[in-house]
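Shown here: the complex without one of its protein chains, the others still in place.
Up next is chain A:
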C-alpha cells in the first residue's frame, strides 16, 4: 500500500461495549505492514477492568494519557461502537489544540456510537442491565447470546469464545454506566463539525448503528467523511470482517488529505465583466466576497450539525448542484437575526421554524422507515413533495414540531431563502447570462450623492442585446461531501 505524507505511524484503537484491546487483534495483524496498532482497554474492560472513570470524558482522558505516553508523531484514532464516541470526543480535543493529541491525522469510526444519545431499544437496554449482574450461569449464557445478536453471521467458535470471555471480564459497573449514562451523553454540540478526515464503516445488517444511523447521526459531524457499508455484516465488524476492515483502514490512511473544495467557477468572460468599469466597486466587492469558497467544516450557529446536514440535503433537492454551500450561508443568516420584514403568522420565528421544520421532516421520514439523511434522492423528494402539498405526516412526538400546514409554509420560506442565497452568487448570475450587474460603475459622484454619467442600457428592446452582454453558461456540478451516498463493500 503506498503511503502518503499524511499517513500516521500509529493506529490507536478503541473497542466496543464488552470488548477489549483483543477485539482489534485480527485487524491489527492484517495492518502490521502498514501501521502499528495500539489497541487499548477502556476503563472497566479487558485488562483495565479494575480502572474506573466510565463516562465519555473520563474514557477520553484515559486514552489521551496512553497516547501521550506513546508519543506518536502522527496517529489515527479508530473507535468501535462505544469506542467511536470516545474517539469523536478526542478528535474534538485535538482540533481544539490539545497538545497531547496534536498528531491526530485520521478518524475511523466502526459501527460507531454517535455524538448524540445512542438509539437503543428500551427493552434491550433493560435486558442487558438485568443479566450483567445475574448469576454466573445466566451471565455466561447471556454474554454469548449478546455476541451472537450482534453479528451478521456466526463467528468462528474460537473468536466467539474469546469475545464472550471479554464480556464476562468487564466490570459490571462499567457496563451499566455506559447503558445508563455514557450512551445517553449528548456530545453533539461539543463535537460540532470535525475537520479530521474520517472513515465510517457500517455493517449492512447492523440495527441502530447501521448505514442509516451513521448517515443520520454521525456523518453530519464530519466535514470529510467517506462511508463504507460491509454488506451482510452486523455490529462487531473487527471480529466479523477483519480483512475488509483492515483493507478499508489501510486505504483511508493512505488517501491524500482532503482538498478544500474549489470555489464555484466563474467563467473568464463573466469574471472580466465583474472586474470591468461597468460594475460598481461596492457590487464588485460583494460579488468577490460571495464567491469565496465555503468552509467544509463550517460550524453552524443557528442549527446543530445534524440539522445543518438535513438542511444541506433539502437544499440539494431544491437547487441541485448549486455550486456552493447554500445551507451554511442560510444558517449564518438565521444566526444573524436579519429578517426580510415579515413572516407567516402561523410560523414561529425564523430560526425556530427551521429547527422545527427540519426536525419534523426527519421525524416524518423515520416514521416511514428511514431517516431523511439515509434516503436516496427520490425518497427525499417524495417527503418534500408531501411537505409542499400539506400531507406530510409529522409524528406528534417530534419536538420541536411543525404540523402539516405549517410545513407547507416553512418549505415555501425555505425555497425562497435558498434562491435568495443562490441568486446572490456570481456563478449563478454567470449561469443565467445576467447583464444587470453591468448597468454602471462609479460614474461621476456629485455633492448631492447622485451618480452622474452612468452608462446604463442604451438598448432595452427584445432581441436587441448590447455587444457586451454575457451569454448563459453551464457551470460544473457540485455536491457537498456529506451528501455522497455510502458505498457498499461486498
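We adopt the following convention: a contact is a pair of C-beta atoms (placed from the backbone, for glycine too) under 8 Å apart; a residue touches a chain by one contact, two chains touch by 3 or more; residues count from 1.
Basically, contacts and distances are computed from a predicted model.
The protein name that UniProt records for the chain not on display, among "Heme exporter protein C", "Protein-methionine-sulfoxide reductase catalytic subunit MsrP", "Fructose dehydrogenase large subunit" or "ABC transporter permease", is "Fructose dehydrogenase large subunit". Which of A:283, A:332, A:351 or A:404 touches the hidden chain is settled by the complete complex: it is A:283.
From the set A:293, A:395 or A:456, the residue in touch with the chain omitted from the display is A:456, counting the whole complex. For chain A, the residues in touch with the chain missing from this view are 280, 282-283, 286, 317-320, 338-346, 349, 381, 384, 388, 412-413, 415-416, 418-420, 422-424, 429, 431-437, 439-440, 442-443, 445-463, 465, 469, 472.
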